[in-house]
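Below is one structure; the comments refer to it alone.
Heads up, one of the protein chains got dropped from this complex, but the rest are sitting where they should.
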Amino acid sequence: MNSIIEMKNVSYRYPVADDWIIKNASFAIEKGKFTAIIGNNGSGKTTLCNIIRGFIPHFYKGELEGEVIVDGKNIVDYQLGQLGEKIGYVFQNPFIQVSGVKDTVFDEVAYGLENLGVEENEIIDRVNEILKLVKIEHLRDKHPMGLSGGQRQRVALASIIVMNPDILVIDEPTSQLDPIGTEHVFDIIRLMKEKGKTIILVEHKMDLIAEYADNLIVLNEGEIVLQGPTREVFANPRFGEHNIQYPHVTEVALHLQKNGVKLNYVPIRDEELPESIGWTNIGVGAHD
Amino acid sequence: MTEIQLKNVSFAYPDGTKALENLTLTVPSGQRLAIIGQNGAGKTTAVKLMNGLLKPSEGAVFVGDWNTKDYTTAQVSRKVGYVFQNPDDQIFHNDVESEVQFGPKNMGFDPERVTALTDWAMELCGISHVSHENPYNLPYSVRKFVTIASVLAMDSDVIILDEPTAGQDRIGLDLLSKLLDELEKKGKTVITITHDMEFVTDYFSRIVVMANRKIIADDDSEHIFYNHAILDESMLKPPAVAKMANLLGLEKGILTKGQLLSVLKKRDLTRGR
Partner (left out) sequence: MQKNFIQQLHPMTKFFFALFVSAAVLIIPGYVFSFLVFPILLLIAAAAGIFKEFFGTVMKALLFLLIIVFLMQLFFYPGDHVIGQWGIFKWTEEGLNYGLTLTSRILAMGSAFILFFRLTEVRDFVKSLEDAGLPPMGAYVVLSTLQIIPEMRRHANTIMDAQKTRGVETEGSMLTRAKAFIPTLTPLILSSISSTEERAITLESRAFSAPTKKTSLHKLTKTTADRILPFVYIIILVGMVLWRILA
């Protein structure tokens, strides 16, 4: 398998802590695949992202055991600054992801490229391209501090995408956003998937995960309890043991199954529901 | 107990930006009300008027028989509690218990009542087991429950929750549901602002939809989420169950999983499976 990220028996605990936050985690992520990390709060999702991105061990100290290999090289052998071009990182709080040193959105998006030493003309071209792609051209001259949460999150994404990393680690980007903001962010994520980026996403919105993710990693109290193709994981009877949210349609279907309705398969997207319970002709009562 | 009335209320910020236009709304004591709408529609402004944080530019807001113009926010907060969206804007004690006690102590309750309310609030919010922890050592979603507890402990008749479901997992959502039941039993009024349509349809019978600084609908969930004019104007989407019901060609009006299940079970029986 062409794996771009691999973890082998990884455990981690923060400095001056007794408990291991991540316990013996192992997985491999194939290049170009979309993997979602799910689990209840406190299960270690953000910590896992920090390890993938190299913040652990380069930024956060503490004990890291096991092997973390990104693009063929052990993460310990990278310098933190080198990873900026390889792995992009976006996280939950839109208000802290503004650099704080630029006056316009254009300069804000260009900041990462300046730090990477990209030539000025190339910076201008790339920023213009990304502003168009992410549909924030109308914000280019605005001051980053004057933007709403949703706008800031899109600017943060643009600022990372412009550096053209192969891997994107995105940690709960829509938790603080309204539905339209969420939609805009997922439009961008979908675009990145189409461009063949390897995406790792942490989210609670299971419906959206069901739509986009190829694979799931399920965390419970620091351990990976399930992993595999999205459909298989949601259909796995053990998923329910961990009290984690299902996609709404899956919840409905499973409840029907418990009450005696035969399921052809476990649906994970809304449009699969009729077929999954064997209702292929819906002439009765159809509206709109 | 305490009824809230907004009478022809308009609000504009000092720089002239209008946030509300001629709003009239009555929230009877003990009701569960959800206010929904896009960001910028005026939801937060409306609820901030209810607890006296903002005073109306025109019209009047009555909390019980108090006109909010005659009282400070701290005074009105005896009757109307408000849980802010970001817990880090409120927390400043080293341990959870002190944080929760802060509100009732400010209210001047006697020590027994403070302890009773603190224990009750922490129990309800599932944080009794971390009462001696530093809030900043707890996950963000647990900190949200700390702030909810610290407002509940003030024992106000009305509780306003601003986006309580943001970032919550299944366990947190279940806790919220139990919380709402318990508050209803005590006769408290609960008003929530939320973007989570499942949360709204599962727990709130009355829904107020806001768009463009006005109230455009005030009804139960069935009449709102199947009304395309309202959905268009407010730019909201109905809960997932509505889409599922539509795909199955079922009758209009189905919004909760419970409703969907009972309708499907009936249909399945008649199809002779």
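For reference, chains read A and B in written order, and residue numbers begin at 1 within each chain.
Following the convention adopted for this analysis, a residue touches a chain if its C-beta (ideal position, glycine included) is under 8 Å from a C-beta of that chain, and two chains touch if they have at least 3 such contacts.
Just so you know, these numbers come straight off a predicted model, no measurement behind them.
Undergrad: Given that one chain is not shown, what are the shown chains it touches?
TA: The omitted chain makes contact with A, B across the full complex.
Undergrad: Return the single residue from B:Met107, B:Ile171, B:Leu231 or B:Val263 that touches the missing chain.
TA: B:Met107
Undergrad: Looking at B:Ile36, B:Val151, B:Val208 or B:Leu261, which residue reaches the missing chain?
TA: B:Val151
Undergrad: Could you tell which one of A:Gly42, A:Gly112, A:Pro173 or A:Pro267 touches the chain left off the display?
TA: A:Gly112
Undergrad: Return the single residue from A:Gln97, A:Ser175, A:Thr198 or A:Thr250 that touches the missing chain.
TA: Considering all chains, including the one not shown, the answer is A:Gln97.
Undergrad: Which parts of chain A are in contact with the chain that was left out?
TA: Residues of chain A in contact with the hidden chain: 53, 55, 59, 79-82, 84-85, 88-91, 93, 96-101, 103, 107, 110-120, 123-124, 145, 159-160, 163.
Undergrad: Which chain B residues touch the hidden chain?
TA: Counting over the whole complex, chain B touches the hidden chain at residues 51, 53, 72-74, 77-78, 81-82, 84, 86, 88-92, 102-103, 106-107, 136, 150-151, 154.
Simple rule for what comes next: only the chains that are shown with their structure count from here on.
Undergrad: Which residues of chain A touch chain B in the complex?
TA: Per the stated touch rule, the residues are 39-42, 92, 148, 150, 172, 175-176, 178-181, 204, 207, 243-245, 248-249, 251-252, 255-256, 259-262, 270-271, 273-274, 277, 279, 282-288.
Undergrad: In the complex of these two chains, what residues of chain B are touching chain A?
TA: Contact set of chain B toward chain A: 38-39, 139-142, 166-173, 195, 198, 235-237, 239-241, 243-244, 246-252, 257, 260-261, 264-265, 268, 273.
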